[in-house]
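Note that one protein chain of the assembly has been removed; the remaining protein chains are unaltered in position.
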(Lines give C-alpha, C1' and ligand atoms only; values in the text may rest on other atoms or scores of the structure.)
Protein backbone atom coordinates (compact mmCIF):
# COMPACT_ATOMS: atom_id res chain seq x y z
CA UNK A 1 0.00 0.00 0.00
CA UNK A 2 1.30 3.44 -0.90
CA UNK A 3 0.85 5.64 2.12
CA UNK A 4 1.34 9.36 1.89
CA UNK A 5 3.82 9.91 4.72
CA UNK A 6 6.02 6.98 3.67
CA UNK A 7 6.47 8.41 0.21
CA UNK A 8 6.60 12.06 1.14
CA UNK A 9 9.54 11.64 3.51
CA UNK A 10 11.65 9.97 0.81
CA UNK A 11 11.03 12.84 -1.62
CA UNK A 12 14.42 14.56 -1.34
CA UNK A 13 16.23 11.28 -2.02
CA UNK A 14 13.94 10.01 -4.75
CA UNK A 15 13.01 13.21 -6.57
CA UNK A 16 16.18 15.22 -6.20
CA UNK A 17 18.65 12.32 -5.73
CA UNK A 18 19.95 13.87 -2.53
CA UNK A 19 22.60 11.94 -0.64
CA UNK A 20 24.60 12.71 2.52
CA UNK A 21 28.37 13.18 2.33
CA UNK A 22 30.19 12.59 5.62
CA UNK A 23 32.13 15.77 6.40
CA UNK A 24 34.81 13.72 8.20
CA UNK A 25 35.68 10.98 5.73
CA UNK A 26 33.92 12.03 2.54
CA UNK A 27 31.87 8.83 2.14
CA UNK A 28 28.59 9.45 0.32
CA UNK A 29 25.51 7.67 1.71
CA UNK A 30 22.39 7.17 -0.35
CA UNK A 31 19.90 7.46 1.21
CA UNK A 32 21.34 9.86 3.82
CA UNK A 33 22.11 8.50 7.27
CA UNK A 34 22.39 9.73 10.84
CA UNK A 35 25.83 8.18 11.45
CA UNK A 36 28.62 7.31 9.02
CA UNK A 37 29.23 3.59 8.71
CA UNK A 38 32.86 4.22 7.80
CA UNK A 39 34.10 6.68 10.42
CA UNK A 40 31.15 7.13 12.84
CA UNK A 41 30.94 10.79 11.85
CA UNK A 42 27.61 12.49 12.59
CA UNK A 43 27.84 15.46 10.25
CA UNK A 44 26.85 15.31 6.65
CA UNK A 45 26.42 17.76 3.83
CA UNK A 46 23.67 17.25 1.30
CA UNK A 47 24.95 16.44 -2.17
CA UNK A 48 23.09 15.75 -5.36
CA UNK A 49 24.13 12.49 -6.99
CA UNK A 50 25.41 12.65 -10.57
CA UNK A 51 22.90 11.51 -13.18
CA UNK A 52 25.30 9.43 -15.25
CA UNK A 53 26.99 6.13 -14.63
CA UNK A 54 27.59 2.60 -15.82
CA UNK A 55 25.69 -0.63 -15.40
CA UNK A 56 27.18 -2.90 -12.72
CA UNK A 57 24.62 -5.73 -12.82
CA UNK A 58 20.96 -6.24 -13.72
CA UNK A 59 18.07 -8.64 -14.01
CA UNK A 60 14.81 -8.78 -15.92
CA UNK A 61 11.82 -9.30 -13.63
CA UNK A 62 9.35 -11.65 -15.29
CA UNK A 63 7.41 -12.74 -12.19
CA UNK A 64 6.49 -9.45 -10.56
CA UNK A 65 4.93 -8.39 -7.25
CA UNK A 66 1.21 -7.64 -7.53
CA UNK A 67 1.70 -3.88 -7.85
CA UNK A 68 4.12 -4.26 -10.78
CA UNK A 69 2.42 -7.08 -12.69
CA UNK A 70 1.28 -4.79 -15.51
CA UNK A 71 4.83 -3.60 -16.14
CA UNK A 72 6.51 -7.04 -16.41
CA UNK A 73 8.88 -7.87 -17.94
CA UNK A 74 11.07 -4.98 -16.81
CA UNK A 75 14.77 -4.64 -16.03
CA UNK A 76 16.16 -3.62 -12.64
CA UNK A 77 19.79 -2.67 -12.31
CA UNK A 78 22.57 -1.61 -9.98
CA UNK A 79 24.21 1.46 -11.47
CA UNK A 80 27.63 2.82 -10.50
CA UNK A 81 27.28 6.59 -10.72
CA UNK A 82 30.12 8.84 -11.81
CA UNK A 83 31.07 9.70 -8.19
CA UNK A 84 31.32 6.02 -7.21
CA UNK A 85 27.94 5.77 -5.49
CA UNK A 86 25.97 2.68 -6.42
CA UNK A 87 22.18 2.82 -6.63
CA UNK A 88 19.35 0.46 -7.53
CA UNK A 89 16.79 1.50 -10.11
CA UNK A 90 14.85 0.28 -13.10
CA UNK A 91 16.54 0.24 -16.49
CA UNK A 92 14.16 1.32 -19.25
CA UNK A 93 13.94 2.37 -22.90
CA UNK A 94 15.84 -0.69 -24.09
CA UNK A 95 15.19 -4.34 -24.87
CA UNK A 96 16.61 -7.01 -22.55
CA UNK A 97 18.95 -8.25 -25.30
CA UNK A 98 20.50 -4.78 -25.67
CA UNK A 99 21.66 -4.70 -22.06
CA UNK A 100 25.37 -5.17 -21.38
CA UNK A 101 27.34 -4.94 -18.14
CA UNK A 102 29.40 -1.77 -18.09
CA UNK A 103 27.20 0.10 -20.53
CA UNK A 104 26.83 3.86 -19.89
CA UNK A 105 23.45 4.99 -18.58
CA UNK A 106 21.75 8.25 -17.66
CA UNK A 107 19.14 8.75 -14.89
CA UNK A 108 15.75 10.17 -15.80
CA UNK A 109 12.81 11.00 -13.57
CA UNK A 110 9.94 8.63 -14.28
CA UNK A 111 6.75 7.18 -12.83
CA UNK A 112 7.30 4.02 -10.72
CA UNK A 113 3.68 3.01 -10.25
CA UNK A 114 0.16 4.27 -9.79
CA UNK A 115 -2.41 3.01 -7.34
CA UNK A 116 -5.84 2.49 -8.83
CA UNK A 117 -7.84 5.18 -10.59
CA UNK A 118 -7.75 7.95 -7.99
CA UNK A 119 -4.88 6.65 -5.90
CA UNK A 120 -1.34 7.83 -5.35
CA UNK A 121 1.40 7.91 -7.93
CA UNK A 122 5.01 7.17 -7.04
CA UNK A 123 7.95 8.61 -8.96
CA UNK A 124 11.70 8.12 -8.90
CA UNK A 125 14.68 7.94 -11.21
CA UNK A 126 15.17 5.20 -13.78
CA UNK A 127 18.24 4.49 -15.87
CA UNK A 128 18.16 4.75 -19.65
CA UNK A 129 20.99 3.74 -21.99
CA UNK A 130 23.21 6.61 -23.12
CA UNK A 131 23.44 6.44 -26.87
CA UNK B 1 -7.87 -9.75 3.54
CA UNK B 2 -10.23 -12.72 3.39
CA UNK B 3 -8.34 -15.56 1.78
CA UNK B 4 -10.13 -18.69 0.75
CA UNK B 5 -8.00 -21.32 2.46
CA UNK B 6 -7.90 -19.41 5.74
CA UNK B 7 -11.66 -19.34 5.95
CA UNK B 8 -12.34 -22.75 4.50
CA UNK B 9 -10.27 -24.60 7.06
CA UNK B 10 -12.19 -23.01 9.94
CA UNK B 11 -15.53 -24.08 8.48
CA UNK B 12 -16.26 -27.02 10.82
CA UNK B 13 -15.66 -24.82 13.87
CA UNK B 14 -17.42 -21.73 12.61
CA UNK B 15 -20.32 -23.19 10.65
CA UNK B 16 -21.08 -26.30 12.67
CA UNK B 17 -19.64 -25.16 16.02
CA UNK B 18 -17.51 -28.26 16.24
CA UNK B 19 -15.17 -28.56 19.22
CA UNK B 20 -12.79 -31.30 20.38
CA UNK B 21 -13.45 -33.16 23.64
CA UNK B 22 -10.39 -34.77 25.17
CA UNK B 23 -11.14 -38.46 25.58
CA UNK B 24 -8.87 -38.65 28.64
CA UNK B 25 -10.04 -35.77 30.80
CA UNK B 26 -13.22 -34.58 29.12
CA UNK B 27 -12.10 -30.97 28.60
CA UNK B 28 -13.75 -29.38 25.57
CA UNK B 29 -11.52 -27.22 23.35
CA UNK B 30 -12.92 -24.68 20.96
CA UNK B 31 -11.44 -24.55 18.39
CA UNK B 32 -10.18 -28.14 18.44
CA UNK B 33 -6.53 -28.77 19.33
CA UNK B 34 -3.85 -31.35 18.72
CA UNK B 35 -2.91 -31.74 22.39
CA UNK B 36 -4.98 -31.20 25.53
CA UNK B 37 -3.75 -28.29 27.63
CA UNK B 38 -5.15 -29.93 30.78
CA UNK B 39 -3.87 -33.51 30.63
CA UNK B 40 -1.62 -33.65 27.49
CA UNK B 41 -4.04 -36.15 25.92
CA UNK B 42 -3.81 -36.47 22.14
CA UNK B 43 -7.18 -38.02 21.38
CA UNK B 44 -10.30 -36.02 20.93
CA UNK B 45 -13.85 -36.68 19.86
CA UNK B 46 -15.71 -34.11 17.84
CA UNK B 47 -18.62 -32.57 19.71
CA UNK B 48 -21.07 -29.92 18.63
CA UNK B 49 -21.30 -27.05 21.07
CA UNK B 50 -24.72 -26.24 22.55
CA UNK B 51 -26.42 -23.22 21.03
CA UNK B 52 -27.62 -21.68 24.26
CA UNK B 53 -25.82 -19.96 27.07
CA UNK B 54 -25.47 -16.85 29.18
CA UNK B 55 -23.61 -13.58 28.72
CA UNK B 56 -20.36 -13.42 30.71
CA UNK B 57 -19.07 -10.02 29.54
CA UNK B 58 -19.38 -7.73 26.53
CA UNK B 59 -18.43 -4.47 24.92
CA UNK B 60 -19.86 -2.23 22.23
CA UNK B 61 -17.32 -1.51 19.48
CA UNK B 62 -17.65 2.12 18.37
CA UNK B 63 -14.24 2.54 16.73
CA UNK B 64 -14.04 -0.43 14.38
CA UNK B 65 -11.37 -2.00 12.19
CA UNK B 66 -11.64 -0.96 8.55
CA UNK B 67 -13.52 -4.10 7.47
CA UNK B 68 -16.21 -3.59 10.14
CA UNK B 69 -16.63 0.17 9.95
CA UNK B 70 -20.05 -0.06 8.28
CA UNK B 71 -21.40 -2.23 11.09
CA UNK B 72 -20.36 -0.02 14.03
CA UNK B 73 -21.58 0.30 16.70
CA UNK B 74 -21.92 -3.42 17.39
CA UNK B 75 -21.65 -5.54 20.51
CA UNK B 76 -19.11 -8.33 21.00
CA UNK B 77 -19.50 -10.74 23.87
CA UNK B 78 -18.03 -13.70 25.72
CA UNK B 79 -20.80 -16.26 26.11
CA UNK B 80 -20.75 -19.19 28.57
CA UNK B 81 -22.48 -22.01 26.73
CA UNK B 82 -24.63 -24.59 28.50
CA UNK B 83 -21.77 -27.14 28.62
CA UNK B 84 -19.38 -24.64 30.23
CA UNK B 85 -17.45 -23.75 27.09
CA UNK B 86 -16.85 -20.04 26.68
CA UNK B 87 -16.80 -18.49 23.19
CA UNK B 88 -16.41 -15.05 21.69
CA UNK B 89 -19.00 -13.80 19.22
CA UNK B 90 -21.04 -10.78 18.28
CA UNK B 91 -24.24 -10.06 20.18
CA UNK B 92 -26.99 -8.82 17.88
CA UNK B 93 -30.72 -8.08 17.65
CA UNK B 94 -30.69 -5.90 20.74
CA UNK B 95 -29.84 -2.34 21.73
CA UNK B 96 -26.74 -1.68 23.86
CA UNK B 97 -28.91 -0.53 26.76
CA UNK B 98 -30.80 -3.84 26.80
CA UNK B 99 -27.64 -5.88 27.44
CA UNK B 100 -27.13 -7.30 30.93
CA UNK B 101 -24.44 -9.61 32.25
CA UNK B 102 -25.86 -13.09 32.84
CA UNK B 103 -28.69 -12.71 30.34
CA UNK B 104 -29.63 -15.87 28.42
CA UNK B 105 -28.63 -15.93 24.74
CA UNK B 106 -29.02 -18.26 21.77
CA UNK B 107 -26.52 -18.72 18.93
CA UNK B 108 -27.66 -18.09 15.36
CA UNK B 109 -25.75 -18.47 12.12
CA UNK B 110 -25.19 -15.04 10.56
CA UNK B 111 -23.02 -13.16 8.12
CA UNK B 112 -19.84 -11.66 9.65
CA UNK B 113 -18.70 -9.57 6.73
CA UNK B 114 -18.51 -9.33 2.98
CA UNK B 115 -15.59 -8.24 0.89
CA UNK B 116 -16.47 -5.79 -1.85
CA UNK B 117 -19.03 -6.43 -4.56
CA UNK B 118 -17.85 -9.79 -5.87
CA UNK B 119 -15.60 -10.76 -2.96
CA UNK B 120 -15.86 -13.42 -0.31
CA UNK B 121 -18.46 -13.54 2.42
CA UNK B 122 -17.62 -14.79 5.91
CA UNK B 123 -20.19 -16.38 8.19
CA UNK B 124 -20.23 -17.56 11.80
CA UNK B 125 -22.51 -17.70 14.82
CA UNK B 126 -23.73 -14.64 16.65
CA UNK B 127 -25.56 -14.49 19.95
CA UNK B 128 -29.09 -13.11 20.18
CA UNK B 129 -31.03 -12.50 23.40
CA UNK B 130 -33.42 -15.29 24.37
CA UNK B 131 -36.77 -13.70 25.05
CA UNK C 1 25.51 -16.70 35.29
CA UNK C 2 27.07 -13.28 35.42
CA UNK C 3 25.51 -10.22 37.02
CA UNK C 4 24.28 -7.80 34.38
CA UNK C 5 24.02 -4.03 34.52
CA UNK C 6 22.33 -1.35 32.46
CA UNK C 7 24.89 1.33 31.68
CA UNK C 8 23.06 3.49 29.15
CA UNK C 9 19.53 4.37 28.09
CA UNK C 10 18.09 6.48 25.28
CA UNK C 11 14.87 7.36 23.50
CA UNK C 12 14.13 8.80 20.08
CA UNK C 13 11.60 11.53 19.59
CA UNK C 14 8.10 10.08 20.17
CA UNK C 15 4.92 11.19 18.45
CA UNK C 16 3.13 11.31 15.14
CA UNK C 17 6.34 11.72 13.17
CA UNK C 18 5.53 11.69 9.49
CA UNK C 19 9.05 12.74 8.55
CA UNK C 20 10.77 9.92 10.42
CA UNK C 21 11.23 6.31 9.29
CA UNK C 22 11.48 3.18 11.42
CA UNK C 23 15.22 2.83 10.85
CA UNK C 24 15.89 6.48 11.60
CA UNK C 25 13.92 6.36 14.87
CA UNK C 26 15.80 3.33 16.15
CA UNK C 27 19.18 4.78 15.21
CA UNK C 28 18.36 7.96 17.13
CA UNK C 29 17.42 6.04 20.30
CA UNK C 30 20.45 3.74 19.97
CA UNK C 31 22.91 6.59 19.55
CA UNK C 32 21.44 8.28 22.61
CA UNK C 33 21.84 5.09 24.65
CA UNK C 34 25.40 4.46 23.48
CA UNK C 35 26.34 8.05 24.25
CA UNK C 36 24.68 7.80 27.67
CA UNK C 37 26.72 4.66 28.36
CA UNK C 38 29.91 6.23 27.14
CA UNK C 39 31.05 3.16 25.20
CA UNK C 40 32.75 3.04 21.82
CA UNK C 41 31.10 -0.03 20.41
CA UNK C 42 28.59 -2.79 21.01
CA UNK C 43 28.87 -6.51 20.19
CA UNK C 44 25.29 -7.50 19.43
CA UNK C 45 21.81 -6.04 19.04
CA UNK C 46 18.39 -7.27 20.14
CA UNK C 47 15.50 -5.13 18.96
CA UNK C 48 11.82 -5.52 19.75
CA UNK C 49 9.24 -4.73 17.07
CA UNK C 50 5.68 -5.98 16.99
CA UNK C 51 4.70 -5.75 13.37
CA UNK C 52 7.08 -4.02 11.03
CA UNK C 53 5.28 -5.97 8.33
CA UNK C 54 1.77 -4.67 8.83
CA UNK C 55 2.75 -1.15 9.93
CA UNK C 56 5.65 -0.44 7.58
CA UNK C 57 5.93 -3.33 5.07
CA UNK C 58 9.39 -3.91 6.52
CA UNK C 59 10.68 -7.01 8.33
CA UNK C 60 14.32 -8.03 8.89
CA UNK C 61 14.47 -5.27 11.49
CA UNK C 62 17.65 -6.49 13.20
CA UNK C 63 19.79 -6.33 10.08
CA UNK C 64 18.17 -3.06 9.00
CA UNK C 65 19.06 -1.23 12.19
CA UNK C 66 22.56 -2.76 12.45
CA UNK C 67 23.17 -1.49 8.92
CA UNK C 68 21.91 2.03 9.58
CA UNK C 69 23.84 2.20 12.85
CA UNK C 70 26.93 1.37 10.82
CA UNK C 71 27.79 -1.61 13.04
CA UNK C 72 27.43 -4.57 10.66
CA UNK C 73 28.66 -7.37 10.77
CA UNK C 74 27.71 -7.66 14.46
CA UNK C 75 24.76 -10.01 15.09
CA UNK C 76 21.33 -8.39 15.32
CA UNK C 77 18.08 -10.17 16.07
CA UNK C 78 14.54 -8.91 16.34
CA UNK C 79 12.26 -10.30 19.02
CA UNK C 80 8.49 -10.17 18.93
CA UNK C 81 5.99 -10.76 21.71
CA UNK C 82 3.37 -8.26 20.52
CA UNK C 83 3.46 -5.17 22.79
CA UNK C 84 5.96 -6.99 25.04
CA UNK C 85 8.47 -7.23 22.19
CA UNK C 86 11.00 -4.93 23.82
CA UNK C 87 10.59 -6.57 27.22
CA UNK C 88 11.40 -9.87 25.51
CA UNK C 89 14.36 -8.24 23.76
CA UNK C 90 15.67 -7.00 27.10
CA UNK C 91 15.39 -10.46 28.64
CA UNK C 92 17.12 -11.99 25.62
CA UNK C 93 19.94 -9.45 25.85
CA UNK C 94 20.41 -10.34 29.52
CA UNK C 95 20.82 -13.99 28.53
CA UNK C 96 23.33 -13.06 25.83
CA UNK C 97 25.47 -11.32 28.45
CA UNK C 98 24.76 -13.84 31.24
CA UNK C 99 25.91 -16.66 29.04
CA UNK C 100 29.22 -15.05 28.22
CA UNK C 101 28.40 -14.98 24.51
CA UNK C 102 28.58 -11.20 24.45
CA UNK C 103 29.77 -8.44 26.75
CA UNK C 104 28.37 -5.10 25.59
CA UNK C 105 24.92 -5.51 24.07
CA UNK C 106 22.56 -2.91 22.61
CA UNK C 107 18.90 -3.66 23.23
CA UNK C 108 15.81 -1.71 22.37
CA UNK C 109 12.61 -1.54 20.43
CA UNK C 110 10.91 0.42 17.70
CA UNK C 111 7.52 0.84 16.12
CA UNK C 112 6.49 3.06 13.23
CA UNK C 113 2.70 3.19 13.57
CA UNK C 114 1.53 6.22 11.60
CA UNK C 115 2.31 5.07 8.07
CA UNK C 116 -1.14 3.45 8.09
CA UNK C 117 -4.47 5.10 8.91
CA UNK C 118 -6.55 4.49 12.04
CA UNK C 119 -8.40 1.49 10.61
CA UNK C 120 -5.12 0.04 9.39
CA UNK C 121 -3.53 0.51 12.80
CA UNK C 122 -6.49 -1.15 14.51
CA UNK C 123 -6.19 -4.08 12.13
CA UNK C 124 -2.40 -4.32 12.58
CA UNK C 125 -2.71 -4.34 16.37
CA UNK C 126 -5.40 -7.02 16.12
CA UNK C 127 -2.65 -9.37 14.89
CA UNK C 128 -1.59 -9.58 18.57
CA UNK C 129 -4.93 -11.18 19.44
CA UNK C 130 -6.27 -14.46 18.07
CA UNK C 131 -6.88 -13.52 14.45
CA UNK C 132 -9.31 -16.38 13.81
CA UNK C 133 -11.32 -16.42 17.07
CA UNK C 134 -11.15 -12.81 18.22
CA UNK C 135 -10.31 -10.33 15.45
CA UNK C 136 -12.50 -12.34 13.05
CA UNK C 137 -15.56 -11.25 15.01
CA UNK C 138 -14.66 -7.57 14.71
CA UNK C 139 -13.36 -7.10 18.23
CA UNK C 140 -10.58 -4.53 18.68
CA UNK C 141 -7.93 -4.24 21.40
CA UNK C 142 -9.88 -1.58 23.29
CA UNK C 143 -12.83 -3.96 22.95
CA UNK C 144 -10.96 -6.89 24.49
CA UNK C 145 -9.78 -4.81 27.43
CA UNK C 146 -13.28 -3.37 27.74
CA UNK C 147 -14.61 -6.89 28.26
CA UNK C 148 -11.98 -7.47 30.93
CA UNK C 149 -12.90 -4.13 32.53
CA UNK C 150 -16.57 -5.03 32.68
CA UNK C 151 -15.77 -8.42 34.24
CA UNK C 152 -13.50 -6.73 36.80
CA UNK C 153 -16.16 -4.16 37.63
CA UNK C 154 -18.77 -6.91 38.05
CA UNK C 155 -16.56 -9.09 40.25
CA UNK C 156 -14.87 -6.49 42.43
CA UNK C 157 -16.99 -3.39 42.18
CA UNK C 158 -14.26 -1.44 40.41
CA UNK C 159 -15.81 1.86 39.35
CA UNK C 160 -15.78 3.82 36.12
CA UNK C 161 -14.30 6.71 38.13
CA UNK C 162 -11.42 4.58 39.40
CA UNK C 163 -10.50 3.73 35.82
CA UNK C 164 -10.56 7.39 34.95
CA UNK C 165 -8.30 8.28 37.87
CA UNK C 166 -5.55 6.12 36.35
CA UNK C 167 -5.55 8.42 33.33
CA UNK C 168 -5.63 11.53 35.50
CA UNK C 169 -2.61 10.32 37.52
CA UNK C 170 -0.61 9.27 34.48
CA UNK C 171 -1.15 12.55 32.64
CA UNK C 172 -0.19 14.37 35.83
CA UNK C 173 3.07 12.39 35.86
CA UNK C 174 3.56 12.79 32.11
CA UNK C 175 3.27 16.56 32.48
CA UNK C 176 6.60 16.34 34.35
CA UNK C 177 8.26 14.21 31.64
CA UNK C 178 9.89 16.07 28.77
CA UNK C 179 9.70 12.87 26.66
CA UNK C 180 5.90 12.54 26.96
CA UNK C 181 3.88 12.53 23.73
CA UNK C 182 0.76 13.89 25.49
CA UNK C 183 2.04 15.89 28.46
CA UNK C 184 -1.22 17.75 29.06
CA UNK C 185 -3.01 17.15 32.34
CA UNK C 186 -6.56 15.78 32.17
CA UNK C 187 -9.38 15.93 34.69
CA UNK C 188 -11.67 13.08 35.68
CA UNK C 189 -14.52 14.97 34.02
CA UNK C 190 -12.57 15.10 30.77
CA UNK C 191 -11.91 11.36 30.87
CA UNK C 192 -15.54 10.52 31.64
CA UNK C 193 -16.76 12.90 28.97
CA UNK C 194 -14.38 11.75 26.23
CA UNK C 195 -15.64 9.84 23.24
CA UNK C 196 -16.59 6.20 23.76
CA UNK C 197 -14.30 3.71 21.97
CA UNK C 198 -15.53 0.38 23.33
CA UNK C 199 -17.92 0.52 26.29
CA UNK C 200 -16.97 1.20 29.05
CA UNK C 201 -13.60 2.45 27.75
CA UNK C 202 -13.34 5.97 26.34
CA UNK C 203 -10.61 7.54 24.27
CA UNK C 204 -8.90 8.95 27.39
CA UNK C 205 -8.73 5.40 28.80
CA UNK C 206 -6.58 4.36 25.82
CA UNK C 207 -2.87 4.77 25.14
CA UNK C 208 -2.14 6.60 21.88
CA UNK C 209 -0.68 5.59 18.52
CA UNK C 210 3.00 6.53 18.61
CA UNK C 211 6.06 6.44 16.36
CA UNK C 212 9.14 5.92 18.48
CA UNK C 213 12.09 3.88 19.63
CA UNK C 214 13.91 3.05 22.84
CA UNK C 215 17.35 1.63 23.60
CA UNK C 216 19.60 0.53 26.42
CA UNK C 217 23.15 -0.77 26.73
CA UNK C 218 23.79 -3.75 29.01
CA UNK C 219 27.05 -5.44 30.02
CA UNK C 220 28.48 -7.57 32.84
CA UNK C 221 28.31 -5.70 36.14
CA UNK C 222 32.02 -6.06 36.81
CA UNK C 223 32.82 -4.54 33.44
CA UNK C 224 30.26 -1.77 33.94
CA UNK C 225 32.23 -0.21 36.72
CA UNK C 226 35.19 0.15 34.39
CA UNK C 227 33.62 1.32 31.14
CA UNK C 228 30.45 3.23 32.04
CA UNK C 229 30.20 7.01 32.27
CA UNK C 230 27.51 6.92 34.97
CA UNK C 231 26.83 4.63 37.92
CA UNK C 232 25.56 1.28 36.59
CA UNK C 233 22.11 -0.04 37.46
CA UNK C 234 22.03 -3.72 38.27
CA UNK C 235 19.40 -6.08 36.84
CA UNK C 236 18.50 -8.36 39.74
CA UNK C 237 15.35 -10.06 38.49
CA UNK C 238 13.92 -11.18 35.16
CA UNK C 239 10.77 -13.13 34.44
CA UNK C 240 8.65 -13.86 31.39
CA UNK C 241 5.47 -15.86 30.98
CA UNK C 242 2.55 -16.61 28.69
CA UNK C 243 -1.20 -17.13 28.91
CA UNK C 244 -3.84 -18.16 26.39
CA UNK C 245 -3.85 -15.84 23.40
CA UNK C 246 -7.66 -15.65 23.31
CA UNK C 247 -9.70 -14.32 26.20
CA UNK C 248 -12.25 -17.10 25.92
CA UNK C 249 -9.66 -19.64 27.13
CA UNK C 250 -8.75 -17.78 30.33
CA UNK C 251 -9.78 -19.37 33.59
CA UNK C 252 -10.30 -15.93 35.16
CA UNK C 253 -10.68 -12.89 32.95
CA UNK C 254 -10.01 -10.55 35.85
CA UNK C 255 -6.51 -11.75 36.71
CA UNK C 256 -3.34 -11.50 34.61
CA UNK C 257 -1.75 -14.91 35.20
CA UNK C 258 1.22 -14.26 32.92
CA UNK C 259 2.19 -11.09 34.76
CA UNK C 260 1.83 -12.90 38.09
CA UNK C 261 4.02 -15.79 36.87
CA UNK C 262 6.67 -13.49 35.39
CA UNK C 263 6.70 -11.44 38.59
CA UNK C 264 7.02 -14.53 40.79
CA UNK C 265 10.15 -15.53 38.89
CA UNK C 266 11.62 -12.03 38.96
CA UNK C 267 10.92 -11.54 42.69
CA UNK C 268 12.44 -14.93 43.43
CA UNK C 269 15.56 -14.15 41.45
CA UNK C 270 15.93 -10.72 43.04
CA UNK C 271 15.16 -12.00 46.52
CA UNK C 272 12.51 -9.37 47.14
CA UNK C 273 8.77 -8.87 47.02
CA UNK C 274 6.27 -6.23 45.98
CA UNK C 275 6.66 -4.47 49.31
CA UNK C 276 10.34 -3.80 48.60
CA UNK C 277 9.86 -1.66 45.50
CA UNK C 278 10.35 2.09 45.34
CA UNK C 279 9.06 2.76 41.82
CA UNK C 280 7.15 0.74 39.25
CA UNK C 281 6.43 1.08 35.53
CA UNK C 282 3.50 -0.99 34.26
CA UNK C 283 1.86 -1.62 30.92
CA UNK C 284 -1.14 0.74 31.07
CA UNK C 285 -2.23 0.29 27.46
CA UNK C 286 -5.70 0.95 28.92
CA UNK C 287 -6.66 2.29 32.32
CA UNK C 288 -8.05 -1.10 33.36
CA UNK C 289 -4.68 -2.69 32.52
CA UNK C 290 -2.86 -0.67 35.16
CA UNK C 291 -5.35 -1.74 37.81
CA UNK C 292 -5.12 -5.40 36.84
CA UNK C 293 -1.32 -5.33 36.62
CA UNK C 294 -1.06 -3.79 40.11
CA UNK C 295 -3.04 -6.77 41.39
CA UNK C 296 -0.99 -9.33 39.44
CA UNK C 297 2.28 -7.83 40.70
CA UNK C 298 1.01 -8.08 44.27
CA UNK C 299 1.21 -4.33 44.84
CA UNK C 300 -2.36 -4.64 46.15
CA UNK C 301 -4.72 -7.53 46.89
CA UNK C 302 -6.91 -8.90 44.12
CA UNK C 303 -9.70 -6.47 43.40
CA UNK C 304 -8.05 -3.63 45.31
CA UNK C 305 -6.42 -1.91 42.35
CA UNK C 306 -9.25 0.57 41.85
CA UNK C 307 -9.49 1.67 45.49
CA UNK C 308 -5.68 1.99 45.70
CA UNK C 309 -5.65 4.37 42.73
CA UNK C 310 -8.54 6.32 44.23
CA UNK C 311 -6.64 6.62 47.52
CA UNK C 312 -3.63 8.02 45.71
CA UNK C 313 -1.37 5.13 46.75
CA UNK C 314 0.22 4.95 43.30
CA UNK C 315 0.61 8.69 42.72
CA UNK C 316 3.94 10.47 43.04
CA UNK C 317 4.45 10.75 46.77
CA UNK C 318 2.10 7.83 47.43
CA UNK C 319 2.92 4.45 48.96
CA UNK C 320 4.23 3.02 45.68
CA UNK C 321 4.44 5.38 42.69
CA UNK C 322 3.32 3.67 39.47
CA UNK C 323 4.12 5.01 36.02
CA UNK C 324 6.07 8.06 37.06
CA UNK C 325 6.95 8.48 33.37
CA UNK C 326 3.31 9.09 32.53
CA UNK C 327 2.97 5.49 31.42
CA UNK C 328 1.93 4.37 27.98
CA UNK C 329 -1.08 6.66 28.42
CA UNK C 330 0.73 10.01 28.50
CA UNK C 331 4.29 9.16 27.46
CA UNK C 332 3.09 7.30 24.35
CA UNK C 333 3.09 3.66 23.22
CA UNK C 334 5.14 2.70 20.16
CA UNK C 335 4.20 -0.91 20.83
CA UNK C 336 7.48 -2.66 20.06
CA UNK C 337 9.52 -0.02 21.92
CA UNK C 338 7.58 0.27 25.16
CA UNK C 339 9.34 -2.44 27.20
CA UNK C 340 12.74 -0.79 27.01
CA UNK C 341 11.25 2.70 27.42
CA UNK C 342 10.01 1.45 30.81
CA UNK C 343 13.57 0.34 31.61
CA UNK C 344 14.65 3.86 30.58
CA UNK C 345 12.35 5.36 33.20
CA UNK C 346 13.41 3.00 35.99
CA UNK C 347 17.09 3.66 35.25
CA UNK C 348 16.41 7.40 35.20
CA UNK C 349 14.70 7.14 38.60
CA UNK C 350 17.42 4.97 40.14
CA UNK C 351 20.04 7.43 38.93
CA UNK C 352 18.13 10.26 40.55
CA UNK C 353 17.79 11.99 37.16
CA UNK C 354 13.98 12.14 36.96
CA UNK C 355 13.65 15.83 37.74
CA UNK C 356 10.18 16.93 38.84
CA UNK C 357 8.90 13.37 38.86
CA UNK C 358 11.81 11.94 40.91
CA UNK C 359 10.90 9.44 43.61
CA UNK C 360 13.17 10.48 46.46
CA UNK C 361 15.76 7.88 47.35
CA UNK C 362 14.54 5.28 44.85
CA UNK C 363 16.86 2.26 45.03
CA UNK C 364 14.79 -0.59 43.55
CA UNK C 365 12.35 -0.46 40.63
CA UNK C 366 10.28 -2.84 38.55
CA UNK C 367 9.17 -2.69 34.91
CA UNK C 368 6.28 -4.81 33.63
CA UNK C 369 5.61 -5.12 29.89
CA UNK C 370 2.66 -6.99 28.39
CA UNK C 371 1.61 -8.32 24.98
CA UNK C 372 -1.90 -8.74 23.63
CA UNK C 373 -4.44 -9.03 26.44
CA UNK C 374 -1.72 -10.47 28.65
CA UNK C 375 -0.80 -13.56 26.63
CA UNK C 376 2.80 -12.40 27.09
CA UNK C 377 4.38 -10.57 29.99
CA UNK C 378 7.87 -9.68 31.10
CA UNK C 379 8.92 -8.35 34.50
CA UNK C 380 12.33 -6.90 35.30
CA UNK C 381 13.69 -5.67 38.63
CA UNK C 382 16.52 -3.14 38.67
CA UNK C 383 18.53 -1.88 41.61
CA UNK C 384 21.14 0.73 42.39
CA UNK C 385 24.39 -1.24 42.07
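A, B and C label the chains in the order they appear, each numbered from 1.
Definition applied: a residue touches a chain if its C-beta (ideal position, glycine included) is under 8 Å from a C-beta of that chain, and two chains touch if they have at least 3 such contacts.
Remember, it's a predicted structure, so these values are computed and weren't measured experimentally.
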item	value
Omitted chain - touching chains that are shown	A, B, C
Touch with the omitted chain, as defined above, among C:243, C:281 or C:345	C:243
Hidden partner interface residues of chain B, rising order	1, 3, 5-6, 8-9, 33-38, 40, 42
For chain C, the residues touching the chain missing from this view	1, 21, 44, 49-54, 56-64, 66-67, 72-82, 88, 91-92, 94-96, 98-101, 123-124, 126-132, 135, 238-246, 249, 257-258, 261-262, 371-372, 375-376
Residues of chain A (touch criterion as defined above) contacting the omitted chain	6, 10, 30-31, 56-69, 71, 74, 76-78, 86-90, 96, 101, 112-113, 122, 124
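In this section, only the chains that are shown with their structure count from here on.
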item	value
Chain of greatest Cα-centre distance to chain C	A
Distance from the mean Cα position of chain C to that of chain B, given in whole angstrom	31
In chain C, residues with contacts to at least two other chains	120
Residue list for chain A, restricted to those that touch at least two other chains	none
